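The next block holds one structure in the form of structure tokens; read it before the comments.
Excerpt of the complex: some chains, original placement.
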Amino acid sequence: MGRAHAQAFRAAAFTFDLPAEPELDCIADIDEQRAAQAALSLGFRRSTGDWRKVVTDPAIDLVAIATPNILHAPIALAAMEAGKAVYCEKPLAARFEDSEQMMRAATARGVANGVGFTYLHNPMIQFARELVASGEIGEITGFRGVHAEDFMADPEAPFNWRCEPENAGGALADIGSHIVSLALHLAGGIESVSGALSTIHTHRRGRDGVERLVNVDDQMDAVVRFKNGATGVLAASWIASGRKMGLAFELTGTRGAISFTQERLNELQLFRAHGPSHSRGFVRIEAGVSHGDYAAFCPASGHQLGYNDLKTIEVKEMIHAIHGLPSLNKDFRFGLDVERVAEAIRTSHHSQTWANVA
Amino acid sequence: MGRAHAQAFRAAAFTFDLPAEPELDCIADIDEQRAAQAALSLGFRRSTGDWRKVVTDPAIDLVAIATPNILHAPIALAAMEAGKAVYCEKPLAARFEDSEQMMRAATARGVANGVGFTYLHNPMIQFARELVASGEIGEITGFRGVHAEDFMADPEAPFNWRCEPENAGGALADIGSHIVSLALHLAGGIESVSGALSTIHTHRRGRDGVERLVNVDDQMDAVVRFKNGATGVLAASWIASGRKMGLAFELTGTRGAISFTQERLNELQLFRAHGPSHSRGFVRIEAGVSHGDYAAFCPASGHQLGYNDLKTIEVKEMIHAIHGLPSLNKDFRFGLDVERVAEAIRTSHHSQTWANVA
Amino acid sequence: MGRAHAQAFRAAAFTFDLPAEPELDCIADIDEQRAAQAALSLGFRRSTGDWRKVVTDPAIDLVAIATPNILHAPIALAAMEAGKAVYCEKPLAARFEDSEQMMRAATARGVANGVGFTYLHNPMIQFARELVASGEIGEITGFRGVHAEDFMADPEAPFNWRCEPENAGGALADIGSHIVSLALHLAGGIESVSGALSTIHTHRRGRDGVERLVNVDDQMDAVVRFKNGATGVLAASWIASGRKMGLAFELTGTRGAISFTQERLNELQLFRAHGPSHSRGFVRIEAGVSHGDYAAFCPASGHQLGYNDLKTIEVKEMIHAIHGLPSLNKDFRFGLDVERVAEAIRTSHHSQTWANVA
């Protein structure tokens, strides 16, 4: 992910007319040698084995955090303390309380901040949001979403750091935040949830051959009520055999609907309930120059963007936010909103009843 | 639906080598004239304005019920009392207690009985069930299903009998039973549910122009736990703009997955986690002569079946059941299992907590 | 195919309000016993081992021909001679001259006649034709079509009657006529062609183990010019691995386009070049009650028709034609038009230059 960040900062400078040219100054890794190598291969000027040196360095304006989740909070808090802008990978923090603290610190310090919900920066998702905002599909009535991957589907897949809750492991924390973020971004605030977390493979062997108890969820399933009265379901699974990037949703309104899957990220299906019934149906709209930031990458429609391009847009938005320009940057407030939903799902799971989103 | 039944009995006799040739003897409709006309157009010998005459007529062996839901129980009970086999449209009855009574009566009288979960008789669903049974996708871990239609999506759609709970109206009862039936058929028994029913359009105007309160759900959303440990979500909506027959599911196992939508009922997507990773993916399997009863309709693969063909298979299974032959007929017991899940969803909705399926 | 005919005549009477009720009177098969059995299983009153008896029987009004291609002409000619209406499977005849003779006889005798281009009776194709006729996609500029199946893809597939040209075997005659018929039906008359026939598997072993030379084409590929100035390509293959019913086309006009595949026969993709560019795209239209004869089969959209339903519509049109009612029946004239294109492709193949369609 560090590599993806570096790529995106470089590409953003090339692709967009930014208010300031980002420079890749210093990279930190706990392994000093790895840091030095990474600096070389990714194009940083300097490197260090201690992230604390970066966050207090006066030459640094922006700290980008692509570490394991457990380090998000300490680095972000130290960086904000030092007055740096912070760009943090999702989820905001490994523990909910830490996310709250990050939000408070960001407000107190008044620093620019952003969180890496990359899929929201897809021009087709930008377009979907505009469709909703313009009333094109009417009042929102329902949202069904899922993030399904299969990287833990094999019962023999080894125990790893993602299998431990203190690392914000589990399907909900690790990938579920993506579908929650899409729900919030497109359908609006969530009021309450009833959810279940389940661990299908309760034991996994580590690479050392020792069997360990898995304390995180393989799947999350939830019913949600939105503040606007809409309802729906959210699901996440990292044992969903056959799915690599099964991040998909259908958003329904009184006058239309939008259907999307990240498996075909350059397409959006739009239904509008007008015109003669014999020619109604979902329109397959291909990404093109009239959608969001697409034209910054390709001068002609239909050429398609890839994942790294979405990351590049995200970095552009972050830099715009730092410079006080209008921006679609998703800040810590949004990141905390996502965590609040995830936390409510956990609460609901334990209480076996509905939980309000704080 | 009466027409679909008549068609299916005629076609079943032509398509399959049945143990007995069904004869369309007598049709009942509360409007005697309409009954007479229907008899003529559908090919019944006789007609009546009083269903009670049919259910006690010694010449009748099988009573097929395609009335409004509220009449299912009285007709079925009377027919079974008279020793007739009964083939009843889903849902079994408008009230849960009536469904239970029908089940008890069926057991007590020992008559053949079937319920119209037509989509389960699709050769591709027959095939899906065989895949599950043979272990082709491993242990079942998840099921995500939805039945989405849009015939009530327009807020101006008029108030009708489906808007009244005593008629088993609402999205859950009216169409939700289909996705519940698929879940039970393919993923196994459901242990508990946490569900929500929501009425988005709380008032609708009748054809007389008078505004009425709608007392049934527009949407149902639920989390479900299966007895085998799998989890998932079920949803139903009759206000899902753009969906005509959005009955779809993804069934996941430890070694594979099956994805299906009734929108493309002659296809099934199958993933199997074996072989080199570079050539894995979902296989789009087209209905053909090696799938279920397909070959009874078309001698070559790829020609496709339609809805009426599925109904025809259903009737064949019912007739086989009557004659004690091996059959995939879904009987009242299955119909009651579906109602139990629906009832648990209602209970959960009212109690705001999980409900066990009886 | 005889079975499909019988089914369709029965179902047409049930499904449509026909001007006359068809009765399955007499079935002929060269094997008298098989004929008798077929009569029993398909519901004919009588049977015979000699088709000549049928075509001259005064009790018979309509002769339906579902024999090997080589018998189409003699039966049809005899039947027309006796003043019978004739409903003949495609292709019209095994030899082009015979098709011409059939056309002349039909004109001379003034009998109703029809040819079985079943796919044209799909409500979605009826709809496509209406879209074209109404100018919805502008002036036609292009047509790309293919009929790909794989029943001869295996080099070990045995030599059979379809491997002999005198039986109208080969991909062009056997399945190519379908894509030619769609081109003519939707894009208009074809002026000239440049085509190639190729035999990839030049030898096949018969079931007797003896290797024989295959004298028919495995694939046909052609460039076509339409009379209206449009151009395009047509292809047919019976060795197209993976395709069961790969009958597909894209029809392009100055203001829109229609894309269709028989693999998803209940769908049509429609593009119209109007509205803002950001929401343009192909609309996936599902078969419903506002399309052609769909509503005669299902009262609600989205339920889908199957192959046998298309055949049922075809029979209805034939019966309408017999009774002089407005009809979409495809008559011998149309069948001959298809043969003329096929013949021009053969001529072009042999001359290695363009051939005009007669």
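So that you can tell them apart, the chains are marked A, B and C in the order they are listed, and the count of residues begins at 1 in each.
The rule is short, and it goes like this: a contact is a pair of C-beta atoms (placed from the backbone, for glycine too) under 8 Å apart; a residue touches a chain by one contact, two chains touch by 3 or more.
This structure is a prediction, so every number in the text was calculated from the model and none was measured.
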Task: Subunit number of the complete homomer, 3 shown here - done: 4
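Here is the rule we use: only the chains that are shown with their structure count from here on.
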Open item on the list: So, comparing each chain's Cα centre against the centre of all protein Cα atoms, which one is closest?
Closed with: B
Task: Rigid-body rotation angle, chain C and chain B, from Cα fit (steps of 5°) - done: 180
Open item on the list: On a C-alpha centroid basis, what's the spacing between chain A and chain B, in Å?
Closed with: 39
- [ ] Round to the nearest whole Å and give the separation of the Cα centres of chain B and chain C.
- [x] 35
- [ ] Please compute the C-alpha centroid of chain A, do the same for chain C, then give the distance between them in whole Å.
- [x] 53
Open item on the list: Touching at least two other chains at once: which residues of chain B meet that condition?
Closed with: 243
Open item on the list: Residue numbers of chain C touching chain A in their complex, please.
Closed with: 127, 131, 269-270, 276-286, 288, 290-291
Open item on the list: Can you tell me which positions in chain B touch chain A when the two form their complex?
Closed with: 137-138, 141-142, 144, 146, 148, 150, 153-155, 194-196, 198, 200, 218-219, 221-225, 229-233, 235, 237, 239-243, 250, 252-257, 259, 271, 273, 280-282, 352-354
Task: chain C-facing residues of chain B, complex - done: 3-4, 6-7, 10-11, 14-15, 17, 41-43, 149, 151, 243-245, 262-267, 286, 288, 297-309
